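Missing here is one protein chain; the remaining ones are kept as they sit in the complex.
Our next item is chain A:
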Amino acid sequence: MGTVPLPQWASEPCIMGIDEAGRGPVLGPMVYGCLYCALSYQKTLASLNFADSKTLKEEKREELFENLKSDPSLGWEVDIIDPRDLSAKMLQRTKINLNEISHNSAMGLVRRVLALGVFLTEVYVDTVGDADKYREKLSERFPGVKFVVAKKADSLYSVVSGASIVAKVTRDRSLRDWVLDETVPNINRNFGSGYPGDPDTKAWLVENKHQLFGFPTLVRFSWGTCTPFFKDCIQVLWECDKDEEEGSNACNSKKQLKLSSVGFTGYKRKIEDIESSGKGRCKFFQARKLELVTKFH
């Protein structure tokens, strides 16, 4: 993806900007992008007219992206986070929130660029969550690098503006070329921008909702936008949600029951008897959750 082999300027002190695209949308990947160059190139960079990617038209962003790709004094990397990963991480037993996913992605980019051998001295990051805590976390992880974490960094520092273009164009292209997992006939691709407020996105969600499966995996199931849609869907109960409902907060506790054992005997059960217990039988059966079934439904 980035510039290979390593240019000479990379062994000079370098600056890097990191920004994200597609954090808010209810569908498609979230993309983290970074742009780096020699500290001595900073002035030239400022003259390249990168602005916060959101304020630019799509064609202009595409053009700027092509320009920065062909600029031998610039390097860039992206991390594309699949919507399936976003949903899965936010819905797993030990939940990872979006801020943490974002931090990990940004740190992954720093790690990757350092591993390329780029001499990073200053890294500018648009903040996610509390700026001070984020800076501490980054500085702790990468002691040799000075981090500047700020709100709206993408409009304050041209190296972050550049990164925002890298991220935004990559996100747009990725969504445009997205290969859907599902083989549902006549599934359309009018996703819109993916933002919950976009009428096209709303219409697509309505049209592509499925009673049992919810949505195609392009959609981030963990988004609040999805919740009202699931209200009239077929109910699906998960063990770690059950714990949550009971308020025991047991999702990350060790006390949690093992649900892995829904029996062979079908699935139309209440949550209370979601797993067989072998209750009242000898230890062998109890330990294996083998229950005598006298009546099938």
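To be clear about the criterion, a contact is a pair of C-beta atoms (placed from the backbone, for glycine too) under 8 Å apart; a residue touches a chain by one contact, two chains touch by 3 or more; residues count from 1.
In the analysis below, contacts and distances are computed from a predicted model.
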What is the protein name, per UniProt, of the chain that does not appear here: "2-oxoisovalerate dehydrogenase subunit beta, mitochondrial", "Ribonuclease H2 subunit C isoform X2", "Ribosome biogenesis protein BOP1 homolog" or "BHLH domain-containing protein"? "Ribonuclease H2 subunit C isoform X2"
Residue, one of A:48, A:88, A:114 or A:203, that touches the chain absent here: A:88
Using the touch rule from the top, list residues of chain A that touch the missing partner. 84-85, 87-88, 91-93, 181-185, 210-214, 216-217, 219-222, 234-240, 258-264, 266-269, 271, 274-275, 284-285, 287-290, 294-296
